[in-house]
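A single protein chain has been removed from this complex, and every other one stays in its place.
Labels for the chains are A and B, by order of writing; each one numbers its residues from 1.
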Amino acid sequence: MRLIAVLLVWCLPLLAAAQSAQPTPEDPATNQRAVHLAEQLRCLVCQNQSLADSHADLAVDLRRQIREQIAAGKSDVAIIDYMVERYGDFVRYRPPVKASTLLLWFGPPVLMVFGLFLLLRYLGQRRIRIENEPLTEAERNEARTLLGEPAPGPRT
Amino acid sequence: MNRHMIILAAFAVLIAFLGIGLRLNPREVPSPLVGKPAPAFELAQLAKPQQPFTEKDMLGKVWLLNVWASWCVSCREEHPVLLDLARTGAVPIVGLNYKDKRDDGLAWLKQFGDPYNLSIADNDGRVGINYGVYGVPETFLIDKFGVICDKVIGPVTRARLSDKILPLVKKLEQKEHQSCA
Partner (left out) sequence: MIPEIGVFSLVVALLIALVQGSLPLAGAHLGITSWIRVARPAALGLFAFAMLAFGCLAWSFLDNDFSVLYVASNSHAELPAAYRFAAVWGGHEGSMLLWLCLLSAWTVAVALFSRQLPEAYVARVLAVMGWLSVGFLLFLLFLSNPFTRLMPPALQGRDLNPLLQDPGMVVHPPVLYMGYVGFSVAFAFAIAALLSGELNAAWARWSRPWTVAAWMFLTLGILMGSAWAYYVLGWGGWWFWYPVENASFMPWLVGTALIHSLAVTEQRGAFRSWTVLLAICTFSLSLLGTFLVRSGVLTSVHAFATDPRRGIFILAFLAIVIGGSLVLFAWRAPRVGLGGTFGVVSRESMLLTNNVLLIVAAGSVLLGTLYPLFLDALDLGKISVGPPYFDSVFVPLMTPALFLMGIGPLARWKVADLTELMRRLKWAFGVSLLTALILPLIVGSWKPLVSFGLALALWILTSTGVNLWQRLAGQASPLRRRLANQPRGYYGMLIAHCGIAVFIIGVTLVKGYETERDVRMAIGDSVTVGGYEFRFNGAENVTGPNYRAARGNVAVSRNRSVVRTLHPEKRVYNAQQMAMTEAAISTGLFGDLYVSLGEPVADGAWSVRIYHKPFVVWIWGGCLIMALGGFVALTDRRYRRAAERSADKVVMAGKAAV
């Protein structure tokens, strides 16, 4: 009887465990945060993958680091700074905003504004150019020939 | 005509950059730690596990910290170079046995030779992370004030040793040398 009881006590946890999968050792929100951070960082070994996707040893280690830092209460910014301190800006998929990346970040919007400005100026100028350049006499004659119109009489 | 010149000029600049790009290695990640104090650590020595070793133990000397592992194939490439360097005694080398098992590491040194003054065991790679290690082998040149002055990514070649590292060691050993920071 006691043996059965002991066995039951052992089995119950196993039965319970078979109900739902072992989640990763934190709650979903922390997990989400860890994944989100890992996705923003570049794996240095498999440089075409983020830390979240890479199976490289270093990626596994760094993912563990991220989790430990989250557990220690560090902010997202602090964790990324931690990585950048050790591996440089290369590890961030989102390039930092500093003097050397001003062109990168502000280039596109400036380009768009400038492009649209040029466009508007061109549209305005185009109309003026067309309105202000009447045909020369020779061009006028050519136009008449093509249109099949009779030439005018001598000009008075 | 001016507009077209601008486009052509921009294109020429692009080609120039791409040409320069051909000579660069996009995979190599330079270390942000050069010019900064070597991160602190305290690790057990490989040969004498009861004795810890810290970076402070090397203050006052110019030294090399070489990251190696028994599973690392490229390490065997640079190993003869390190052995020769150790024989000359020009600069002490401390080995950082990275993500390895103690027995494997000791066996490897026995088989291929031990150029290191001593090796320390970084089994879980945490010290490696602090040093920004991302591939093995890597080598750090640290001056007498404990500041990292250079990092070699990949195997140390004889050329790199004679052209860059040894001259730098000489410079760092001079009394007047303040710091790489």
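Things worth noting here:
Methods note: a contact is a pair of C-beta atoms (placed from the backbone, for glycine too) under 8 Å apart; a residue touches a chain by one contact, two chains touch by 3 or more.
Predicted model, so just to flag it, every value in this text is computed and none were measured.
The chain not displayed here makes contact, within the full complex, with A, B.
Within the entire complex, the positions of chain B that touch the omitted partner chain are 1, 4-5, 7-8, 11-12, 14-15, 17-22, 24, 26-30. Annotation for chain A: contacts to the undisplayed chain at residues 17-24, 31, 35, 40, 42, 47-50, 53, 55, 88-96, 100-101, 103-105, 107-109, 111-112, 115-116, 118-120, 123-124, 126-127, 129-130, 142, 145-146.
The rule is simple: only the chains that are shown with their structure count from here on.
The distance from the centre of chain A to the centre of chain B, each centre being the mean of the chain's C-alpha atoms, comes to 33 Å.
By the touch criterion given at the top, residues 44-45, 47, 57-58, 61-62, 65, 84-91 of chain A touch chain B in their complex. Contacts from chain B toward chain A in the complex involve residues 27, 29-33, 99, 124-126, 129-132, 134-135.
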